[in-house]
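The block underneath contains the structure these notes are about, expressed in structure tokens.
What you see is part of a larger complex, with each chain still in position.
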């Protein structure tokens, strides 16, 4: 019992305190609830699509095929094994290009974000290159690298490079100055300071940059597969568009969106883990 | 990309295939070229061309030795300075026409005055449209041209965004199947499907160029005898319905021509030339004339001799198509 | 007696007057507000309040009633749960158990009837000191009134000539004063202050204490004040709450609770030499585990 001298209205109940309430609205109510809720809008859109094509017939088959048509186009390609090949090669290109671009973006972004000399020297050039459209790289790469796998991966790497570069570059300039000073005061500088204070502090920004870069890598894939390819979702997209196969075109779009979303989700998991460690 | 060495033995022949060049598909499908080049110890690498512009680009960058284009595109490429030569004619297609919607009240090319037309600049359909207009006493300035990629042009027509479309097969065949109508067709306004090679290749590897032409000759003979088989292959490579492929092959493709680049194709190209200058794509008519004079290398087609390669069942799966590493 | 209009700068080294003479209401009852009309004094009732973080229980069984207009000082060893308790009363913490009533109704999330002076200054780095203090103004105030109040407070906490600076351009003690001014600007029913004078020198500390008492006399607000300074607690508070584990019962459950709850006799300003205060002082120091003779 408490040892108060002048207790005023203090009643001390015996009951042990209840465990703390957990407040995870929404997602914790149902197992997998988060997934379900995220599916609401896509399902609605699918329904709309179906209504607009198969039911009301607002659009003709070639303008906008019904969802089933897209599905059966996919089934056809799946059965011939082509679908898997398209997806596999595209995935490989995107992942490779993304990895290369992200690593370079991190390195150059860190360098320019930390060294004002390097920044003054290189930032204008990087900024100008950032403004070269993906489609404009195609003829240049064709000329300089040729039409093999390299040029495709390079193009995707270019796409992935800039978001990562911009994110880390700008985030590094806004790391809490007090923490950086503390790090320096304890004898950290250069790479050690970067690894100890600055990089961890910008982890959220870097991941936002990485996710944009991954999305951009998928965007650049289509341009990359204009570079003399005969496989890949980007190729499927361009070819179907050229041949007027709107069902396959939509299939390619849907698959690109799905694969993009899938890789993004995986990156998101990594992000969550990193944020647990760093933020 | 380039292998500029002059007396060097060619290790790999880079050659394109395209859905607008059905013979290339037949050769690829059967593995004839690999077979014929085996004894010379030359490998074959296949690269797909999505359109004449892509083939031209790859020819300019010397990423491919041999590439197929429309005749007008071959001329344009040389006129802007590319060192390429037309070595043979693949077929005389009727791949371009002016397309309108079923319910359109346009009845003749003359009615197009003031109309909006979708076309892809610097392609055969574009020149087809320009020549058709000219023939009807109009010029491209009398219509409103919407620069669109081929497939998008069809879409724009279907939406009613444009009154007519300078169409290209096989998209055009698909549109027809969906009810679109051909307003005007004229096989002579199409500028042939031709096969080109880089100057370097023609000069330093004439033996291989000859073999390419010979294999094409074998394919031409096969295609003439097997239109159904050709349509089947086209349908597979282009990812289109077999009926549409059949229509394209039987109705709008003519393999029964003289492969030697000669007067007919010269005339067709000559007619397209002025439009390059008019559009500003080429700076002067002199450039066009000069290009036309030096474009043809007819000797290979003249000396052609159909090969008798046997081919293999799964040649296409074995073939070195650009990215499949085997 | 320090008048509300007297100024203080960091270079001001003149001696202060005695502390404000207003007396707080007696505790132990729902005493009526002593504030001027227009201001509200609210009572705070804690009923079996507890808090655990995961396995680790920090607070348990805290039950007490703070009368309207009362000044309650909260003492306790570092990490014993003082801030946690204050946050619970302000509705900043959703994890606590038990019941907290302000003015008879349960405390809301971020209860508008309270204002918090955090242990850290928590100033928005991109706003000037002036604008940071303005954040504390109640929504109902007109612009002109608000400006007047902020100007007055900045003057009182000695920051008038620093009003336009950013938080990173002022010293630690100045930031603490700005944070105090922000909480005071609100004139809430219940004022929750977490070590508001910790980073101040002796003179400034006295002035700030006077300022608090002045404002309390004016508005009659209820004050919960966390402090480490026993003398400060005895000077300012009507009652002193000592949080801690029960020393008589080492086997008692984990988590701090009310170890002592002492009523401070006399009216403010209190005579530091009084025997009664000395006894309380000893009591509190020994409750904190310190031999008071060394002080």
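Should a chain be cited, it is by its letter among A, B and C, assigned in written order, with residues numbered from 1 in that chain.
As a working rule, a contact is a pair of C-beta atoms (placed from the backbone, for glycine too) under 8 Å apart; a residue touches a chain by one contact, two chains touch by 3 or more.
Worth saying up front: this structure is predicted, and the values here are computed from it rather than measured.
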Each distinct chain appears once here, so what's the real count of each in the file?
A x2, B x1, C x2
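As a working rule, only the chains that are shown with their structure count from here on.
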Just give me the whole-number Å value for how far the CA centre of subunit A lies from that of subunit C.
48
Express in whole angstrom the distance between the two chain centres, defined as the mean CA positions of subunit A and subunit B.
39
At what distance in angstrom does the C-alpha mean of subunit C lie from that of subunit B?
86
What positions in subunit C touch 2 or more of the other chains?
none
Considering only the defined contacts, which subunit B positions touch subunit A in the complex?
1, 19, 46-51, 54, 57-58, 60-61, 63-64, 149-152, 154-155, 158-159, 170-171, 174-175, 178, 238-240, 321-325
Note which residues of subunit A are touching subunit B in the complex, please.
60-63, 89, 139, 142-143, 145-149, 152, 226, 228-231, 238-245, 248
